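With one protein chain held back, the other chains of the complex are shown just where they sit.
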Amino acid sequence: MPKQYVEDLVPNTQVNSSFVVRSRSFASFRNKPGQYLNLSLADRTGEIVGRVWDNAEALGEVLTPGAIVRVVGRVEEYQGKPQLIVVQAEACRAAEVDPSDYLAASQRDPMEMLDELDAVMAEVENPCLSALLHAFFDDSDFRTRFTRSAGAKTLHHSFVSGLLEHTLSVVRILKVVNESHPQLNRDLLITGALLHDVGKVEELATETTIEYTDTGRLLGHTVLTDRMVRERLQQVPDFPPPLADLLMHMLLSHHGQKEYGAPIVPMTAEACALHYADNLDAHVQYFSQVVAAGAKSGNRWSDYQRLFDRYIYLGDAGEQGEGPTGQE
Amino acid sequence: MPKQYVEDLVPNTQVNSSFVVRSRSFASFRNKPGQYLNLSLADRTGEIVGRVWDNAEALGEVLTPGAIVRVVGRVEEYQGKPQLIVVQAEACRAAEVDPSDYLAASQRDPMEMLDELDAVMAEVENPCLSALLHAFFDDSDFRTRFTRSAGAKTLHHSFVSGLLEHTLSVVRILKVVNESHPQLNRDLLITGALLHDVGKVEELATETTIEYTDTGRLLGHTVLTDRMVRERLQQVPDFPPPLADLLMHMLLSHHGQKEYGAPIVPMTAEACALHYADNLDAHVQYFSQVVAAGAKSGNRWSDYQRLFDRYIYLGDAGEQGEGPTGQE
Amino acid sequence: MPKQYVEDLVPNTQVNSSFVVRSRSFASFRNKPGQYLNLSLADRTGEIVGRVWDNAEALGEVLTPGAIVRVVGRVEEYQGKPQLIVVQAEACRAAEVDPSDYLAASQRDPMEMLDELDAVMAEVENPCLSALLHAFFDDSDFRTRFTRSAGAKTLHHSFVSGLLEHTLSVVRILKVVNESHPQLNRDLLITGALLHDVGKVEELATETTIEYTDTGRLLGHTVLTDRMVRERLQQVPDFPPPLADLLMHMLLSHHGQKEYGAPIVPMTAEACALHYADNLDAHVQYFSQVVAAGAKSGNRWSDYQRLFDRYIYLGDAGEQGEGPTGQE
Amino acid sequence: MPKQYVEDLVPNTQVNSSFVVRSRSFASFRNKPGQYLNLSLADRTGEIVGRVWDNAEALGEVLTPGAIVRVVGRVEEYQGKPQLIVVQAEACRAAEVDPSDYLAASQRDPMEMLDELDAVMAEVENPCLSALLHAFFDDSDFRTRFTRSAGAKTLHHSFVSGLLEHTLSVVRILKVVNESHPQLNRDLLITGALLHDVGKVEELATETTIEYTDTGRLLGHTVLTDRMVRERLQQVPDFPPPLADLLMHMLLSHHGQKEYGAPIVPMTAEACALHYADNLDAHVQYFSQVVAAGAKSGNRWSDYQRLFDRYIYLGDAGEQGEGPTGQE
Amino acid sequence: MPKQYVEDLVPNTQVNSSFVVRSRSFASFRNKPGQYLNLSLADRTGEIVGRVWDNAEALGEVLTPGAIVRVVGRVEEYQGKPQLIVVQAEACRAAEVDPSDYLAASQRDPMEMLDELDAVMAEVENPCLSALLHAFFDDSDFRTRFTRSAGAKTLHHSFVSGLLEHTLSVVRILKVVNESHPQLNRDLLITGALLHDVGKVEELATETTIEYTDTGRLLGHTVLTDRMVRERLQQVPDFPPPLADLLMHMLLSHHGQKEYGAPIVPMTAEACALHYADNLDAHVQYFSQVVAAGAKSGNRWSDYQRLFDRYIYLGDAGEQGEGPTGQE
Partner (left out) sequence: MPKQYVEDLVPNTQVNSSFVVRSRSFASFRNKPGQYLNLSLADRTGEIVGRVWDNAEALGEVLTPGAIVRVVGRVEEYQGKPQLIVVQAEACRAAEVDPSDYLAASQRDPMEMLDELDAVMAEVENPCLSALLHAFFDDSDFRTRFTRSAGAKTLHHSFVSGLLEHTLSVVRILKVVNESHPQLNRDLLITGALLHDVGKVEELATETTIEYTDTGRLLGHTVLTDRMVRERLQQVPDFPPPLADLLMHMLLSHHGQKEYGAPIVPMTAEACALHYADNLDAHVQYFSQVVAAGAKSGNRWSDYQRLFDRYIYLGDAGEQGEGPTGQE
């Protein structure tokens, strides 16, 4: 039976397909005993609200967050949006699912991105920095995990291969900055850009959903990056300690300000450039993502974005929506 | 008599050449009556401390800030640096000086930069935005003033044609951002980048020195930019008001946060991109400038940079210097 | 059929009257298929919760935000407060409603306020400032819109003619400040006070509800004020540019701090005075409004006021209420 | 011998008159052994720089901060300003000096201000609040100290009777606020305004100079105000505790925000009004004072005002001055 | 009938026992007329959700916040947690309840803590400070109230005798700080620690629930502490004013920063020590309390702690829970 994708689910159709459970919560009926289930079901094409009206306790044992579950049910319309009424559910066996079906992924082809990465790596002339990069990206285990990793849990590039996509964008920006500012050290710029977020591979678990690891929460990706780079540095013979300090300084300071978790602030032009290029790409991606999501909303303004303390303008995509209640 | 440039002044030589007076202050002798003059004398190659030991009051009337003055004197060494002991001074006639000799200028050729600007302008496809840009950059008076203007009084690109150099760097960055984020409106990105700081032409007077105008201080370049663009907009027939709003929103919000003087924060992806690209180029230029200046200092760390609340690393340029007293 | 006002609706009565729809949202029944409607219905005397239990989808097409709608239904009591169960609804024709019935208005008579405004305007002696004021307030279209405009969407003076009421209060305060500080320029104080918020006429649409315009959100009222005053300034012959700069400086800086959206901070005593007088009147009005609203609540303390991060004291108005849960 | 006032001292005249010593510091000659004295000498008309070139140690014992000293010397010109070269100095006996000659005072007549205060006090109708006010202002010792006290050490109203002048300005503002907001409690507004800074009488010692007391520094005037009002409250029979709480709340919260030393923030409309009226009057006085001082400077902009993080505009008062070095 | 404690209530049992009502709110049924009641019922062993499905209005009159009420009903399971369905309720007479049954209390024995307090008090050698302490702690009314008082409403030590427990912890810390820093005044440290929060006795009402008093909200415990200590100080003959200032300075500044409500910041080593010791004990208690509460949750991370802007790590206590949604 072929997979039915979320983006194709329309009201008044039967469903018999598998999805990943993003979240699950029980709620009680207001005027009768018992409870039902609210679900978020997803695959790589989107997310749909699910409900279990009957037999919620039993089905709830299957429908656990992160699990890929085959559900049987029916799509209904609710407030103009589809929702899936689930009547049966059973866990899928690992063998029968393709994990890449269940989490959104970069719109760029990973192989093409890896080619771009390899090409950029080849531009680095300093033999020590080059050797360090190869120690990372020629290690097939690391290469695989890096290629899969999301860029963040929710903020930006929160999809499969998001870290790789973001990393390449930062490299591109730094290369054009280097054209305007040729006195900057090009090899450090490229190396710093390629390695600045490698710790996210350990901070985040990009499985069927994107979650923090305990270690990730307790230590943070900045320190994990430091550890990972230190370890590979020791594999490069005669890496000059002052060069190592300059590189590590870029990585440790790339959040730019202590308030944003940088244990040290940028004190070289290369570190300064990395910080702003990282912010530029991440925030533009975030704004674009909000606009893309909102395009379907029928509103002229996005929901309130707590993280940025503002609404984002959607424009003519829709006229019938209700604008946000503003601040003055 | 050929101009003697500041960068060529060595101790124990006679001087008879013209310089611009950057600042002037009287000081009193400690153990005898009377006073002397402390000067900052400059030309496009640098700045030198000047002193008038005798006849300070009379010479002080000639040596006024902003004036280009022919001085006769002698270079001595003081604390390892040259200083110019002035014994005669007379104001230069406008006809006999070339103003470009007295203020540092971009290392890029202005004509080449204007060619780059024209080429970028030609890439804009939207006819209204294109017409607006031509209303600015085909106006020879504006073109002349824009080409000369500094990017800021002291912070970054504080030299002749600094505004043009910075503007082009921001365009370059936004074009590469657009490659990674093709959903952004390319014409708005380019137009916004080219116009984001036009108000600086009125905020700053880039003459023999760079000074704020009274209007510049009282109103600020963000509002001056709004006024200038509004005026030219009215010359473009049928400019769609919503497009004007989107463009003006980018310009008004490009400082990014209210704390930095933006009357409104970025609420579109294009405005977000412009803000970060502007910061990226400006701050990298500032860091580079500090490193370049410090390279001559013989220290491993720059002086304390109040604006960024940090020292900047200079590295091996010198070993004999005294490092900054740090913070903990 | 005479209008039934919200403040007179008591439980267990039939309703057949028109109200404006402030907000509308669909919700689903918890234990049966289908959905119902939550409404906020209002007129100038207050706001009441409305519900549509049956036929929600059809009636929802009529009950759109901002619309004035005749509803038939019945008032019931719910949690000690009346709520209106709507069974029929049809849109009103513009001809049959008096818009002033549907939005709260200043308790001061607009005509009396305009008289006060004209009298204040007549006190301005400087002919250029006087001409500028007349260019605004003798323009009947502007005068009408200014007279109607709210002072803000929700924060303070959020009612018809709120802008006019607030403007006059600020004038009064500045006149008494001028008595204690006679060295301030009285004409600038009065003119600045009268014009400081004129941009709100374009930032806000004060129709049957108070909403931001898209232009208002994208540009903000400070810049809109600058544009409007600039335009009228050009109608006054020989307006001295330095006087224009001083006036525009007051208007642009009246939010007082960059954090509050002022592109420039007050740098004259008159600008400083305008800023604090504006804050004084706006915040006292806000506190008074919270106390007035809370007087009916039966509590000793208001709800938590997020904007001010505090509770406001209501006192003896009621004893039986539950106090806020405090912070420590 | 009549007093020679500072404002009348012109270069090249002999001086034999008495002044108060505001500050004193020793400095060493740079190229000979020994030291000289830098002084600030003052009277109610202004301040002049003083120097003791000879016999500095001995004269330094007489020229102690706060002392009123008869000096013999000569006025010379230094950097365009007069300075007083002191050759003899002896302490004045208390009997021979009029303290009011040595510290600037309000330009308003204290008796007239006390009449205004008494008239305002008579407007208070609530008998308890009225009795409390009389307990303060009919106590001749308090009345004398309050009348003399400065409003602050350096910030605003830093002159004899400055506290009284400021207090009355705040009352005036609150009365006009009450006209626009009649629902506020007029008696609380007036009483709160009159008492809001009484603790300054103990925090500051307004003698020949204005200094903090140790108690003032260790406890602050807000708590000292609380103590003084509590003490007088106990003298008013049957003062209702809730009314006392409302009044004390106004006094304790009048700094408006915790960051400014308010142990509690305003939670009533009257407390809110007092806070903003206090700020309005204090800051306008400060700006005016800077403008007045700067008018003599020959500059278009004031020195940098650290407390407000800005320059203040002086305008046409002078053209020849050097503007501030700006920020970007 | 013996009390049934909250911690012992298990699903499917009948209840007939008394509890205190912590909060109460009405809610409406979604698809039928009428409303039900949500309750928080508590005793010293914990808190349980309560519901009244039938007869909500009548029972709601009895089930008022703060009341101790005998309820009859049945425990059901809901979302894995017990909830109490109430069918009858009647207010308890004061005589039949032991108030200590209804609010959690310190795990330390109050008598033992008072002994520790008396022993500490006996260590104070300075006779004036000793007399002041005895004026507080030998006053049986104050002693009783102090012993009962919570340390805070919700933040830390929010239970009966929490203030006493916290006070003793602060004393212990300061004594060990004094060992490392013997130059600090031991008597001031102990006295300051014992008195630093006495105002909480009047700020909070620790009855069947912990609530702010109106006076507590309007004035704050810092000023109340000042008043209480001032009053007792007057009972100690010849208390040296400078010593009083030093002690009061400690008490007034113990919040450490103005932002946290300190009218004055610590300016002595003893005041500095008190501030940090207070914070240390309070925050460790808060973290411990979150960990203890979370241990039963089956999660690895606590709920989001708004006050500290973070999640707290719970660790292995449970594996099946859903982690928080993180921030990046």
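Every chain is named by a letter (A, B, C, D and E) in the order it is written, and numbering of its residues begins at 1.
Criterion: a residue touches a chain if its C-beta (ideal position, glycine included) is under 8 Å from a C-beta of that chain, and two chains touch if they have at least 3 such contacts.
Keep in mind the model is a prediction, meaning the values are calculated, not measured.
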Taking the complete complex into account, which shown chains does the hidden chain touch?
-> A, B, D, E
Omitted-chain contact residue, chosen from E:Cys92, E:Leu184 or E:Ala293 | E:Leu184
Missing-chain contact among A:Glu61, A:Asp141, A:Asp238 or A:Glu259 belongs to A:Glu259
Identified contact with the non-displayed chain, of E:Met121, E:Ile190 or E:Cys272 = E:Cys272
Kindly state which of the options D:Leu39, D:Ala152, D:Met250 or D:Ala277 is in contact with the chain not pictured.
-> D:Ala152
For the chain that got dropped from the picture, name the residues of chain D it touches.
-> 23, 26, 28, 30-31, 33, 35, 65, 152-155, 211-212, 214, 217-218
Quickly run down the residues of chain E that touch the omitted chain.
-> 165, 168-169, 172-173, 175-177, 179-181, 183-184, 242, 246, 249, 265-269, 272-273, 276-277, 279-281, 283-285, 287-288, 291-292, 308-313, 315-316
Identify the residues of chain A touching the omitted chain, counting contacts across the whole complex.
-> 214-215, 217-220, 222-223, 226-227, 230, 241-242, 245-246, 248-249, 252, 258-264, 267
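Definition applied: only the chains that are shown with their structure count from here on.
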Looking at the contacts, which chains touch chain B and chain E alike?
-> A, C, D
Mutual neighbours - chains that touch chain B and chain C alike | A, D
Overlaying chain A on chain D by their Cα positions calls for a rotation, in degrees to the nearest 5, of 180
What is the distance, in whole Å, between the centres of chain C and chain E, each centre taken as the mean of its C-alpha atoms?
-> 42
Which chain C residues touch at least two other chains?
-> 30-31, 214, 217-218, 242, 246, 249, 267, 311, 313
Have a look at which chains touch which and call the overall pattern line, ring, star, complete or other.
-> other
State which pairs of chains touch, listing all of them.
-> A-B, A-C, A-E, B-C, B-D, C-D, C-E, D-E
